[in-house]
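Shown here: the complex without one of its protein chains, the others still in place.
Now for subunit A:
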Amino acid sequence: MDSQPPSIAPSHQPVYIVDGARTPFLKARGKPGPFTPVDLAVQCGRPLLMRQGLAPDAFDQVILGCVNVVSDEMNPARVAALRLGMGAEMPAFSVQINCGSGMQSIDTGYRYIRDGGADLILAGGAEALSHAPLLFKQSAVNWFAQLNQARSLPAKLKALSRFRPSLFKPVIGLQRGLTDPIAGLNMGQTAELVAQLFDIQRESADAYALMSHQRLAAAQEGGWLKDEVIPLFDRHGKQYGQDDGVRPDNSIEALSQLKPVFEKPYGQVTAGNSSQITDGASWVILASEQALIKHNLTPLAVIVDSQWSALEPEIMGLGPVLSSTALLQRQGHQLADIDLWEINEAFAAQVLACLEAWQDAAFCKQVLGLDHPLGRLDPARLNIDGGAISLGHPVGTSGNRIVLHLVKALQRHGLRRGIATECIGGGQSGAMLIETL
C-alpha cells in the first residue's frame, strides 16, 4: 500500500448547529409515564421544525439515539420521522451507544455533512425510562418453553408440576440495564469505585448535588430554558411545562440524611447525589453552508471536533477525562481556553473524580502522558444551569441535551467555546467541541 499515492483527503465542510429543542424531563414515578420515546421526540420535533420554517421533508436524514426502545417503536428514528410528517422517503436510523446515544446521533450527522454526504440532518435522542419493561426470569422463560413443547397430557402435567411461584417474580429491566455485564457492577458501584480512587468524600458529592439543583432552579426562574424546552401536552390536555425532578428547596441536611443505595451501609452514592431516572427527548438541527443558504437559516454554532474514547467498564465514570483531553490536545487548547463545560452528571462523585484526575500529576503522566497536570477546571464554567442530578438522565437523550444546552448557554453569555462530554456505561465516553458564531 505504501507505494500508492496518498488518498485525497475529503474536502471538509463546516457543520452548523442551527437550532434545537427538547421536552421537559419528566421524572419516572414508579409507573409508565404518559409518553413513549417517539411520543416525546414528536412533541419537541414538531414545533422545532415549525419555528425554523422548515418543511418537514426538507431534511436529508434523521438520526435518533435511544437505548430502551419500546417494542411498538422498533427503529424509533424512522417512526418519529414518519410521525413528524417528514415523508415516506426520509431515511432514518437509530443509534445506541448507551449514555452517549444522543451525542452519537449528532456526531454521525456531523460526519455525514462534514464529508459532503448530506446537507440537513435532524439528530436527536429520546428515552422513556419509565417505560422500561418488567422481564421474566430466564428460568420462567424455560418453564414456558417446556410447557409449550410438551405434547402428551402426562408430559404437560409434568411440565406444569415444575411451576414455582418465584418464577413470576419479575426482573426490572432497567436494573439489568444499569448493571455492567462485564464488570458485574451496577453503575452506582462504578461511581463508588472512582470516588475511592480519587478520594471524593460524601460531603463534597452532596454539596455538588445541591448546587446542581440550585442552578437548575435559578435557570428555570430566570426563564433561560424557555427557548430550549418545549412544553408537552398529553392527550387528556394536561400540560407538562418544566423539568419536574428539580428540588429548589433541597438542603445539605436533607441530602446527608439519605442512605447509600448501591453499597449499603458504608457507600456514599445516594439517590440524592446520582442522576435521576427520567423520560425526555431532544433534537438539534445540523446544516451545511449550502443548507443555510437554501433554507435561509441562521446558525448558532459550528461543530469543531469530536472524540470518542474507551476504558475499563468498572471506571466508566472517568471517561470524560480521556475524550476531552484528546480533544483539547488535538485542538491545542488548555482547560481554561474552554469558556463553558457540560459534563453529564451521571453521579456527583464521578464528575468530581474527573475534575480531580485533571489535577492529579501521577494520573496525568501515567494515563494521559502529560508532563504537567491539566489543572483545575473552574466550577463556575461547569454545568452552569444544573445537570442530570437535578434534571434527570434519560440515557439516550442526555448526550444531545448537553450539546443543545451548551450552545444556548454560550450564546446567552456571549461566550465562544464549549465542550460537552459524558461518561458512558460500559466504559466509554464522548466529547464534542463547539464554537458559537
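Note that in this section a contact is a pair of C-beta atoms (placed from the backbone, for glycine too) under 8 Å apart; a residue touches a chain by one contact, two chains touch by 3 or more; residues count from 1.
Note that contacts and distances are computed from a predicted model.
Colleague: Looking at what's absent rather than what's present, what does UniProt name the missing chain, "Monocarboxylate uptake permease MctP", "Amino acid ABC transporter membrane protein 1, PAAT family", "Aspartate carbamoyltransferase" or "enoyl-CoA hydratase"?
Modeller: "enoyl-CoA hydratase"
Colleague: Specify the residue from the set A:29, A:51, A:259 or A:365 that touches the hidden chain.
Modeller: Looking across A:29, A:51, A:259 or A:365, the contact with the absent chain belongs to A:51.
Colleague: Using the document's definition of touch, tell me which of A:236, A:264 or A:372 contacts the absent chain.
Modeller: Among A:236, A:264 or A:372, only A:236 touches the chain that is not shown.
Colleague: With the full complex in mind, choose from A:14, A:32, A:85 or A:133 the residue touching the hidden chain.
Modeller: Answering carefully, the residue with contact to the hidden chain is A:85.
Colleague: What residues on subunit A make contact with the chain left out of this view?
Modeller: Considering the whole complex, subunit A reaches the absent chain at 42, 46-47, 50-51, 53, 83-85, 88-89, 231, 233-239, 241.
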